[in-house]
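Beneath this line is the structure, given in structure tokens, with notes to follow.
Missing here is one protein chain; the remaining ones are kept as they sit in the complex.
== chain A ==
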């Protein structure tokens, strides 16, 4: 009897959600999955915040295979979801193929800025500017004159992070040694904390005393090992200062959550076009809270804030790796 009840209840719930599907937003996570402690999780946080504040509901799916990208876009569009928010550069090509078939649906894509479609909102981030600032802090906090960078998968986006970081470090100390490693060449590199830990130890043995992890879930291992070995680390995407209070120098913030939240809040009428969120839009930045306050001196903070203003005003320009697929400050 109770089983029957719960069965019928579940069926009713399914029927209800099916009925309310009209103009519900949808969120498509990338292969890393919803709880990657980083990029996708930031999107999840933004969406949950919207759901809590408005009481709204949204559909979501975590990608499991490349062929599902176009499939999920089409199925959600046909089910009436609007806007459809997608994560990551892997969605660029499927969107280019699908967007024109559903002119009444608005698509939002994070980390893509180079497509051309009228019903598409493309949100990019100036990760090199934020990385520049934390690179400066790393160089100022380093006593050995060597700082480390640990990337996730070896793709242009992560080189873009590393390039800004190296430029920032060299702006403070032109002689600084920047050690850079990538975790791997497959998507598994986004979620390999053990490898992240090994790379951190390797970089410590090369003298690094500050490491910056731009590696999704792999970064958890980097931050852990850095804390265990008594050196400083820098988190990425979300504010990760709280993971190891007093051991994480700062975090490079990339406000994916804000991008997702705002797209959901605007709903179907979300503005389309290309939006690059840099320092001036607070799309990227560095994190300060009570966990890292003792680590950051007033001089450091003043220098970084000045650089931030200089970049916004255009007095300092940070070279983007994308401009000519190479980096002036770091060799990959």
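Keep this in mind: a contact is a pair of C-beta atoms (placed from the backbone, for glycine too) under 8 Å apart; a residue touches a chain by one contact, two chains touch by 3 or more; residues count from 1.
The rule is simple: contacts and distances are computed from a predicted model.
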Task: Missing subunit (named according to UniProt) among the choices "NAD-dependent epimerase/dehydratase family protein", "Cytochrome d ubiquinol oxidase subunit II", "Nucleoside ABC transporter membrane protein" or "Glycine cleavage system protein T" - done: "Nucleoside ABC transporter membrane protein"
TODO: By the contact definition given up top, give the residues of chain A that touch the hidden chain.
DONE: 6-7, 10-11, 14, 31, 33, 59, 61-62, 64-68, 70-72, 74-76, 89-90, 92-93, 112, 114, 153-157, 160, 184-187, 322, 325
